[in-house]
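Note that this complex is displayed minus one protein chain, with the remaining chains in position.
By written order: A and B. Residues from 1 in each chain.
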Amino acid sequence: MKLKNKMTKQLLTGGLLTAGLALAGNAQALTVISFGGASGDAMQEAYYAPFSQQTGNAVTPGDYNGEFARIRAMVETGNVSWDVVEVESPELARGCFEGLFEPIDWEVLGIADDLIPAAVTECGVGTFVWSTVLAYDADRLPRAPESWADFWNVEEFPGTRGLRRGAKYTLEFALLADGVAVEDLYDVLATPEGVNRAFAKLDEIKPHIQWWEAGAQPPQWLVAGDVVMSSAYNGRIAAAQEEGRNLEIVWNGSLYDLDYWAIVQGSNQAETAYDFIRFASQADTQAEYSSRIPYGPVNPAAIELLSEKQAARMPTADANLEGALAVNTDFWVDFGEELEQRFNSWASR
Amino acid sequence: MSLQPYASPIERIWFWVFRIFCGLILLFLMVPVLVIIPLSFSESSFLTYPIQGFSLRWYEQIFSSGPWMDSLKNSLIVAPLATILAMIFGTLAAVGLNRADFPGKGLILALLISPMVVPLVIVAVGMYFFFANLGLLNSYTGLVIAHAVLGVPFVVITVNATLQNFDYNQIRAGASLGASPLRVFFTVVLPQIIPGVASGGLFAFATSFDEVVVALFIASPTERTLPIQMFSGIRENISPAIAAMATLLILMSVVLLLVMEFLRRRSEKLSTHR
Partner (left out) sequence: MTSITANHTAQDNQPIAGLKAQLRRAERMKKIKAMLLVAPLALFLMIAFVMPISSMLWRSIDNTEVGSVMPKTADAILHWDGQGIPDEAVFEAFANELRESRAGGGLGRIGRRLNYEDPTFRSLLTQTLRGLPATTEVTWTEELIGINARWNETSTWLAVQRTAPTVTDRYLLAALDLERAEQGQIAKVAPNQRLYVEVFKRTLVIAGGVTLICLFLGFPLAYLLATLPTSKSNLLLICVLLPFWTSLLVRTAAWIVLLQSGGLVNSGLMWTGIIDAPIQLVFNRIGVFFAMVHVLLPFMILPLYSVMKSVPSTYQRAAVSLGAHPFAAFWQVYVPQTLSGIAAGTILVFIMALGYYITPALVGGPSDQMVSYYVAYYTNTTNNWGMAAALGALLLIVTLLLYMVYHKLVNQKQLVRS
């Protein structure tokens, strides 16, 4: 509420206040935490640096590896030193339900119409779309695999395969391989029979699987020749292609998800945080980010600013969305723990 | 250990088997380190052999970018301070534990080693809540205290082991000759247990220098340590810049150790010439 009043006031006074803020120079920097690495570097160039330059608000960039407990601890102790955090969708849903993130006032933010619907949520503003895809080494396979059914076909495509060590994605891919239609996937998975069916399907190729833990691993394995195909995040596969490796992506049956900006509950920089998020959601900044790392912009206008070649690599390109499915976050928030435990029990047997 | 001229053939064989075995163990210790060095000169952003193209881009990255040098600096501030704290507390406690039996000694021993046992994530969250009340979060002080806690068991255990073979009559002898307890400690006890203190200190240093979980909770972006920088972005990529940083650290430590060895030899020579 307080925030809303403040924001309205700012809208009323318009540029005057922003100018004043810029003149005064914000004493306290906005702390923005991302997942770091290549994506963090791209954010530095596309968002942080230009934002500081144009608004006069300093940004302190930091990174973490998804340590959600740190956010919870900050809020529970009232010691909030992070303002804006990049979070994945399950953490966003959990944190929002548990009151760890400030609800977004979309009227004040005023950019809901510019973004794809999935980017607009109660507590988070989507920032990019990434996808878990089937990637393969084109040099080592007799023909191009087309679906997860081909991934399961060890006769025609001999060799080790990589899958993420965990129930999430793995169970979905197993059901897709078993012929479940994309649109029925989570309805089937929500039933005990569906879960049994997914594990039974996984039994078929269990000896051929090498499980990965960090997203850095599957591209590494494909490049080193450890596996012939693997589930992988699309960003690093594209990076490998750029370096001249003959890796290919099957977009059919890919699972896409978003990373979001969320404002930590109790941040005293909420106002600047809104400015930052608004800035990072513009078509030009989004295009700048996506040209540096192939994750899809949430602002559709940004696609047009990209080169044709760049646009074709985005999970949000029309051709790539065909046969793709959004990860059902609520399903995983509710049933994740139970299914992960069953997965671990199954995998270590 | 050297071979005596009167050694029997079996002893000779045994001697060489032993030497070769030790050589293999040293090789085992060195190989991963040696493997990583060439990768730091690779053009590719993947840590794989065969190396494609020679490039210094990763060195450029660590030297030119703020985060790498800042995090190295932070680690070089935090680790030595934490080590000193752990060494002082740990050595005193180990000496005390060895001096006499007292009630609750077993319990205290268990307490002293428990920072090694509790999973780091739990230590991290627990300390976060506690440090929040004391205002120690996002500060070097908090980080130093946290890492000293984690390093202390190493010092206690290694010094304690070294003291097992220590003859306490020497202390009495020293005291009866009129030396103050402090003087006895520094001139009689310490020189004999110094290998233990040094190993313990080294372990404590390594722990702080390589610790990412607790650091992530206690530090703010301004105090980020080297491991945090190394683990950054592991969700999608392990950058060969970590190989470049490792090579740099290896180079630095080899130079440091060689200089120390050189100085030691020189002082040895000087003392024999005298």
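Keep this in mind: a residue touches a chain if its C-beta (ideal position, glycine included) is under 8 Å from a C-beta of that chain, and two chains touch if they have at least 3 such contacts.
Note that the structure is predicted; figures quoted are calculated from it, not measured.
Student: Which is it among B:161, B:175 or B:188 that touches the chain not included here?
Tutor: Counting the whole complex, the residue in contact with the absent chain is B:161.
Student: Return the single residue from B:57, B:73 or B:264 that touches the missing chain.
Tutor: Once the missing chain is taken into account, the touching residue is B:264.
Student: Need a quick check: the contact residues on chain B for the chain that isn't drawn.
Tutor: Per the touch rule, chain B residues meeting the hidden chain are 1, 11, 18-19, 21-22, 25-26, 28-33, 35-36, 39, 47-49, 89-90, 92-93, 95-102, 106, 108-123, 125-127, 129-131, 145-146, 148-149, 152, 154, 156-158, 160-162, 164-166, 192, 195-196, 198-199, 202-203, 206, 209-210, 212-213, 226-227, 230-231, 234, 238, 242-243, 245-246, 249-250, 252-254, 257-258, 261, 264-265.
Student: Under the stated touch rule, tell me which residues of chain A contact the chain that is not displayed.
Tutor: 66-69, 72, 75, 94, 97-100, 160, 165, 210-211, 213-214, 217, 220-221, 224-226, 265, 330, 333-338, 340-342, 344-349
Keep in mind that, in the parts below, only the chains that are shown with their structure count from here on.
Student: Could you work out how far the Cα centre of chain A sits from that of chain B, in whole Å?
Tutor: Centre-to-centre distance between chain A and chain B: 38 Å.
Student: What residues on chain B touch chain A, complex-wise?
Tutor: 44-49, 52, 121, 124-125, 128-129, 132-133, 137-138, 216-217, 220-222, 224, 228, 231-239
Student: Which bits of chain A are touching chain B when the two form their complex?
Tutor: Against chain B, the touching part of chain A is residues 31, 33, 35-40, 60-67, 69-70, 73, 76-79, 81, 214-216, 219-220, 223-224, 233, 235-236, 239-240, 243.
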